[in-house]
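Take a look at the structure below.
Removed from the display is one protein chain of the complex; every other protein chain stays in position.
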Amino acid sequence: MPKSDTQTRRGLERHGLTDDQLKAIFRNMLLQRQLDNRGFQLNRQGKVPFALGSEGHEALQAGAAMAFERGKDILAPYYRDLGLAIGIGLSAYEIMLSIFARADDHNGGRQFPNHYSSKKAGLMSFSSILAAHIPHAVGAAYAMKLRNERGRAVLVTCGDGTTSEGEWHESMNFAAIHKLPIVMLVENNQWAISTPLDQQMGQPNIYKRAEGYGMPGEQFDGFDPIATYEVVKRAMDRARTGGGPSLIEGVCYRFLAHSTDDNDMTYRTKDEVSEHRKMDPVPKFERVLLDAGVVTAEDIEAMRKDVLRETNEATDKAESMPYPEASDLYKHLYEGAWQPWL
Amino acid sequence: MAKTKPAKAFERFGLSDEQLVAMWRVMVLHRRLETRGFELNRQGKIPFASAGEGHEAVQAGAAMAFERGKDLLVPYYRDLGLDIGIGLSAYEVLCSLFGRAADHSGGRQFPHHYASKRLGLYSISSIIAAQTSHAVGAAYAMKVKGESGRAVLTTFGDGATSEGEWHEAINFASIHRLPVVFLCENNEWAISTPLSNQMAQPDVYKRAAGYGIPGECVDGFDPIAVYGAVKAAMDRARTGGGPTLVEAKCYRFLSHTTDDDDRTYRSRDEVAERRKDDPVPKFERFLLEHGILDEAGAEALKASVLAETNDATDRAESMPYPQPADLYSNVYAGSHEPWR
Partner (left out) sequence: MAVAETQKSQVLNNVEAVRETLYEAMKTDERTVILGEDVGNRGNVFLITKDFVKEFGPQRVIDTPIAEASIIGIAVGMAMEGLRPIAEIQFADFIYPAFNQIVGEAAKTRYRSNGEYTCPLVIRTPYGGGVRGALSHSVSIEALFYHVPGLKIVAPAFPADVKGLLNAAIDDPDPVLFLEHKKTYRLIKGEVPDGHYTIPIGKADVKKAGNQLTVVSYGLYVHWALEAANALEAEGMSVEVIDLRSIRPMDKQAILESVRKTRKLLIIHEDNKFGGIGAEISAMVAEEALFDLDAPIRRHAAPDVPAMGYALPLEEEYMSSPNEMAEVMREMVKF
């Protein structure tokens, strides 16, 4: 008789996640890191003008993505959400198109890298403006409620810095008033470019603001993808079944500089970063899966190779694709043809 | 007569009899001036008036905790009682209602948008919550200049707490532990929007924990309780203890303004029910019962308030409007050549 996938081995609390799901989470984390590195490499090679990394967010994003129901839920992410984007179905090739700003990119090479949008994947378009997407997510959740679409919810994410924006507050308040099907997931990586958490807020636990809005609030270890999945899943299920919004906070860390245009050594120490590196969620989760017997060392090796192959193929294919045409600058301003003021 | 029986002791937070009577006078004058505004509007003499009936106790109590010549007040437009409580005269109020040249804004602003450097009263606009960050900036200035013993009192209604700027202001104040007190005058109505459509849980003060600052809730129909809470918060602010969020629960008895008709969105029963707790007669009874005031004293006080209001009305009405040329002054410092 085949052994049940969900059976707990060596005490791993897996909150109903199957072996395949656990492996998928880990593969996502590997791919995320590989793609992030590739962006930085291409930037150093002078092939792309800009790249942005989310190292340190892998567990949080891979775990949260597993709680997202494809074809039903909506994701309203921010620009440091590569892992969520691939976790809900974006391909490595789509990521590379964005990094190379090619014509086939979802937004036609108009936006910065990592600013995806895909109706098919349920991924809302967003700008670089912090917190500007949160009211959009609330609006989407309102639409779901108005149309009485049970079983759907919106997952909206942001960093710790974004919680200082007025729009963040306005959005939380509105979602609470109308008990909307939405989960506000804060990826608290402790740094807003150069501003540390204690210069961003008077007390460091963002989830504690939930009570003031009249919604549940919860904090979890953002370096643990299973803990993340558990909390996000519970909040999404509550939202999907009429239980209203939640404010949940995953505590993680930003290992890299803000972007390729930033040098974090101007405002934080190497020691601080290396101290957090000891808890790096990618090798940590690898050990967890190995210890629990979910994967073997050979599996891991094969996965790594596969992720590298996928990244290389995506890089080559995207790089060979054409840029948008100059005339594309004038498209999609309004519906139909229009005459620009010349 | 109240004086004949010994009054029960009550918690007075150190307020003297004179201070208690002064608070009540602010409440009576507050109501009288607002009634006058509505009367003048109905007589067609002024185009607009707004009122804070139901806020008298909050404002008289809070004003008593304000130290004249030291503190700053950054109010909102429903704060007539606070404004007169820190020293604005009935005449200044009437100049504002009549939009006269002698008004602090030179007749530019809506009524009750005062600005007086002398009193430490900040200039405000009508934009909800826009003043909260100004208050925080002022408190930052006090801190950076090392001025201990001063604090900023800023006020707003329940509706303002939904604004993003309110959140940004209180978050910044809590990071820097600034000498500022946020006083929410929760009157349950934002024009026509009831509290339940403004926020999911009705207690504004509970948001304080999310910012890591103290939050206090107080009966806004009780001026002594308001004084106690605001005084404690202002003292904490003045001595380096950082900001506090104080919520005073009150009620808006009248329509939002003379341009609003609250019968379109709330029942007469609701308003009548709340009128039973009207803080002005309630505090009068309280002072009589405790022998702090006698009937004759109360009547004399009311008469003096009426005389002051009548005198201010006549005087302000007789004052000139601003000149058309005043439209062009104070756009920038110095003379300004408008683009034509």
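Going by the order they are written in, the chains are A and B; count residues from 1 in each one.
By definition in this document, a contact is a pair of C-beta atoms (placed from the backbone, for glycine too) under 8 Å apart; a residue touches a chain by one contact, two chains touch by 3 or more.
Here the structure is a predicted model, which means the values were calculated and not measured.
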Per the touch definition above, residue among A:Glu211, A:Asp237 or A:Asp262 touching the missing chain: A:Asp262
Of A:Leu60, A:Leu130 or A:Met172, the residue in touch with the unshown chain: A:Leu130
The one of A:Ala67, A:Ala101 or A:Val295 in touch with the missing chain is A:Ala101
For the chain that got dropped from the picture, name the residues of chain B it touches. 72, 74, 103-106, 108-109, 113, 115-117, 122-123, 125, 127, 130, 132-145, 164-165, 168-169, 171-172, 175, 329-334, 337-339
To test your reading of the contact rule: which positions on chain A touch the chain that is missing from view? 49-50, 101-103, 108-112, 127-131, 161-162, 164-167, 192-196, 199-201, 261-262, 266-268, 323-330, 333, 340-342
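Keep this in mind: only the chains that are shown with their structure count from here on.
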Chain A partner contacts - residues on chain B that touch it in the complex: 162-168, 171, 174-175, 177, 196-201, 206-213
Show me the residue ranges of chain A that touch chain B in the complex, using the header's touch definition. 164-170, 173-174, 176-177, 179, 198-203, 208-215
